[in-house]
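Removed from the display is one protein chain of the complex; every other protein chain stays in position.
Each chain gets a letter, A and B, in the order it is written, and its residues are counted from 1.
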Amino acid sequence: MAQNTQGVEATKDPKQLRYETASQWQLMWWKFLDHKLAVISTAVVILLLLIAAFAEFVAPQDPYIHRSQFVNAPPQVIRFWDENGFSLRPFVHDYERERDMRTLRTIYTFDTDSRIYLRFFVEGTEYELFSLIPSSVRLFGTESGEPVFLFGADRLGRDLFSRVIYGTRISMTIGFIGVVLSFVLGITIGGLAGYYGGIIDTIVQRIIELLMSIPTIPLWMGLAAAVPRDWSNVQVYFAITIILSLIGWTNLARVVRSQFLSLREEDFVMAAQLMGASKFRVVFLHMLPSFISYVIAAVTLAIPTMILTETALSFLGLGLRPPTISWGVLLQEAQNIRSVALTPWLMIPGLFVVIAVLSLNFVGDGLRDAADPYTQ
Amino acid sequence: MTQPIRIHNDPGVILELLNLRTVFETRGGTVRAVNGISFYTRNDTVLGVVGESGCGKTVMAHSILRTVDPMGGKVADGNIFFRRKNGEVVDIASLPSEGRQLRSLRGSEISMIFQEPMTAFSPVYTIGQQIMEVITLHQKIPSRQAKAKAIEMLGRVSIPKPEVRVDAYPHQLSGGMRQRAMIAMALSCQPKLLIADEPTTALDVTIQAQILELMVALQREFEMNIIMITHDLGVIAELATDVVVMYLGSIVEKAPVGEVYSNPKHPYTKALQESIPRVEGSVSKKLATISGSVPSAKNIPPGCPFHPRCREFMQGQCDVHVPTLETLSADHTVACWLYGGGE
Partner (left out) sequence: MQSAAAVHDEQVLLKVDDLKKYFPIRRGFIKRTIGHVKAVDEVSFSVRAGETLGVVGESGCGKTTTARLIMQAFPVTGGTIQLRRNSGNLEDITGLNSRELYFLRREIQMVFQDPYASLNPRMTVRDLLTEPLVIHRIGTSQERERRAREMLDLVGLQQEYLNRYPHAFSGGQRQRLGIARAIIMNPKLVVCDEPVSALDVSVQAQILNLLEDLQTELGLTYIFIAHDLSVVRHVCDRVAVMYVGKLVEFAEVELLFSKPKHPYTEALLSAVPVSNPSLRKERIMLGGEVADPANPPSGCYFHPRCTYKKAICETEEPEFTLVSEDTTSMVRCHRAAELSLKGVPSVRDMPQP
C-alpha cells in the first residue's frame, strides 16, 4: 500500500535509534543522571551501605574493647606534616596525659614530636566477616599496633570511629529492612484496595486513616516500651523494625492504591482487557510495571523517616539498647550538657544521621522525577 | 531583510510583528517555537491564525502578551508593535518582563481567551468576583459599580439571568457558559485586541456555533480586533477576514480569507485544503494526504520547513535556502520558492 507509506525513513542515526529503542528503565536512568545531586547522593548512600556490609573490615578496632587509658580521649587528626617536616605516610600524634588535680579528670594533649604512622591493610584483632570468613586484616591501622582514635573515644575508652562504623550497619539496615516490610504490606493492601475498589477499598481507607490519626511519637513510644526487657538484641532489633514498618506502610498503600485507581482508567489497560487479557496479565504486565517506579521512589523517601525514627527511639532509650550499636544508641551518650561541653565529638554520629537522611532524600527526589520518563 | 514598519505610517494598523522569534531552552536543546514571523493586522478585522500542533500559533499569542516569560520561553528577537488606545505605539517585545507597563496592557487593551476556560478561572472565586477584579484593576470605580458592570457584561455575552449567574462558581457553569463568562471577563475593559486561542475546540459543535456567532457580533459591537487561533479551517472560514497559515514556527502564507480558500498558493495550504473531509460532501471518496508528520520544533528542517513533506519540493533549493514572504498581490503573501520567494 504505497499510498500509506509514511515518507519518513526509520532512523539510522545510532543516537536517535538508541533513544527510540530505550526501555522504561533506560529512559529513567538517563533522566536520573540529569539530577546531579541525586547522583552524588547515590554514591554517598552506596558508600554507607558498603561500610555497613564491611563494618568489621572498615573499623580499625573492636568496638567493644574498653581501654581505660583512653577514656574520653579527643579525636586524633590525620596529618601529613608537622613542625618536624613533611611525611608521605599519614600519621597521628600520640596523646600526652595530665591529671587535673581539682576534678581528677585526665586532660589530653598531643605530643607533637611523636608520630604514629598509619597504614592500609594492617593485621588487627581477629573477626569473622559476615560471621563466616575469619580474618584479621583491617582497612587501616597503625604500624605499631597502637590504637588510633579518629573520632575520639567515649567514657569507657572505646573507639568512637569503630562504633560509628558498626552503628551504620544497624541504622542503615533497620531503615532498609523496615521499608521492605512496609513495601510488602503497602503494595498488597494498597493493591487490593485499588484493584477491587468498593467495600474493600472503603475498609482499607478507614484503617489507614485511623492509623494515621494516631499521634506517631506516643504510639511508637508505647509500642517500643512494650518490647520485653529480657529480649535478646536480635529480637529487639526485629521488634523495632516491625514497629517502624507498621506505621510506614500506610503511605505506601495510598500511593499504590491511587496508582491502581488512575491506571484502571488508562486506555492501554482497557485495551488489554478488551483483548481478553486475564486479570493476572493486566495487573502484572500492564499495571505493575507502570507504577513500580513511583513506588520505588516513595520507598526510597520512606527510608530516611525510618532511620530518623530509630535514632529518636534509641536516643530516648526506648529503641535499641546497648550493647547493640546504632547511631541512636551512640547519640544517647551525648544526651547531657556535660558531655556536649567536654566531649563534643560524641555528637559525630548525629552528623552521619544527617548525611544519610539528606542523601536518601535526594536519591528519592531524583527517582521521583525520573519515575515517569514519558512526559515531555 | 528589512521590512517597512507600517504601524508608524498607517494609523489603521494596530498590531505589527516584525521578525519575531520566541525560543524555549530545554534539556534537549533550543526549541525555536516562533521562528521569525512578521505580519500586521488592521482595524476591525478578524485575523485567523491556522496551523497544526507545534506550528507556534499559541506561543505567538503568548508572546504578544509576553506571558511566555513565566512559561520558560523568551522573546529572543524582533518587535511587537502595538497601538495603544491613546494612539501611542509601543514595542511590547522591549518592555520589561512583568513590569507595570506590560500589566497595564494586559486585560485592558489586549485580552486573551483560552481553550479550556476552567483553567483560566480560579475555582475558589465566583465568576462575578473575577470579572470585578479585572475591572477594578484597570479602572478606579467602586465595587458596587464594578458588579453592575460585571452583570452587564454577562448579559452582553447572552448568559441567561446574569444577575444570578454573577454569583456562580466556575464549576457550576457548563462548558459553553464558562466560555461565555471568559469572553465577558476578557471584554470587560473594552480591549482593542482580543486573542482567542482555540476558544471552541473543547466545545460541542452546536455550542461552538453559538460562541462563534457571539464573537462575530461582539467584534462589531466593540469595534475590536480579534486574532483567532485554531487548527480548524472551518472555524476560520466562518469568521475570519484575513488568514495567516503557520507551519513549524514560520508563516507560510497570508491572504484574505476568500483568497486562501479559492486561490491558495503555498503547497502546504493547498494540501491542507484537500486533505480535510468536508461536511458539504467530497468530490472523490479518497482524501488527498500530506505524507509524514509534523517534525519536532527541536529540529526544524533546513531551508523551507515544509520541504520534507512537500509535493513540489525542488532539490538544492527548498532544502537549502529559507524562502521569505513574497507579495503576490496587495494582500496576498506567500513564502515559497515556487513564487520566487527570497532573493
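Everything below uses one rule, namely that a contact is a pair of C-beta atoms (placed from the backbone, for glycine too) under 8 Å apart; a residue touches a chain by one contact, two chains touch by 3 or more.
As the structure is a computational prediction, the values presented were derived from the model and not from experiment.
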Residue among A:Asp111, A:Glu143 or A:Glu266 that touches the chain left out of view: A:Glu266
Hidden partner chain, residues of chain A it touches: 1, 3-6, 9-10, 19-24, 27, 266-268, 270-278, 281, 286, 289-290, 374
Sites on chain B contacted by the missing partner chain, in the whole complex: 52-53, 174, 176-177, 204-210, 212-213, 231-238, 240, 257-258, 261-262, 271-273, 275-283, 285-291, 293-294, 309
